[in-house]
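The complex appears here without one of its protein chains, the remainder shown in place.
Moving on, here comes subunit A:
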Amino acid sequence: MQSSAVNESQVVIDSQQESGHHGHPDHRMFGIILFLISDSMTFLGFFTAFLIYRAIMPVWPPEGTPELELLVPIINTVVLVASSFVMHKGQVALKKNDIKGLQLWFGITAVMGVAFLLGQSYEYFNAEFGLTTNLFASCFYALTGFHGLHVTVGVLLILSVLWRSRTEGHYSSSSHFGVEAAEIYWHFVDVIWLVLFILVYLLQMS
């Protein structure tokens, strides 16, 4: 008898966790914000290391570093910034209970994210330096690579929102945590890119 009571309440507890927590307000957004604060500290670590190198090395970028090609990264920047606005339209659509709109705008965002990643790969394949060429090259790949990883995760988040939105009633104007989480993450990745673009590309121009 006793043990079945335990099992039952275990089941109840587990099913309640699926949707936030019973009766409690949903704190997941707060958790996501804490996570983003934390994640931004990782980038802060990378960026600071980069700036220190820049400050203490007698020649920066080190002798023999080829000029960076700016065309692709500029296009990428435009694509990524624009995608943030596109994505926001999706969220606005959801607030009006327009699931089709959500799917349309999030779909476009995902395509733009993939375009960004393709541009990044193009750059990697055509760069005139490799990971170990010199300190600048290593920083270049580490920073853009770590950011690219974030973009990839972002695209996956968007795709999973799209996947779930096929279920009737999964998202609605009153239930939209997944959508908002994906969106705030995407904006975050976007802002990080702007800083990275300035540090790694623009500051290198002489």
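We adopt the following convention: a residue touches a chain if its C-beta (ideal position, glycine included) is under 8 Å from a C-beta of that chain, and two chains touch if they have at least 3 such contacts; residues count from 1.
Just so it is clear, contacts and distances are computed from a predicted model.
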- prompt: Can you pick, from "Cytochrome c oxidase subunit 1", "Peptide deformylase", "Xanthine dehydrogenase YagT iron-sulfur-binding subunit" or "Fe(2+) transporter FeoB", the UniProt name of the chain not shown?
  reply: "Cytochrome c oxidase subunit 1"
Hidden-chain contact residue, picked from the options A:Thr42, A:Ser160 or A:Ser173: A:Thr42
- prompt: Which of these touches the unseen chain: A:Leu118, A:Leu131, A:Leu156 or A:Leu194?
  reply: A:Leu131
Field: Touching residue (missing chain; options A:Ala142, A:Leu162 or A:Ile184)
entry: A:Ala142
Statement: Missing-chain contacts on subunit A, rising order, are 2-3, 5-6, 9, 13-14, 17, 21, 24-25, 27-28, 30-31, 34-35, 37-46, 48-49, 52-53, 56-57, 62, 131-132, 134-135, 138-139, 142, 146
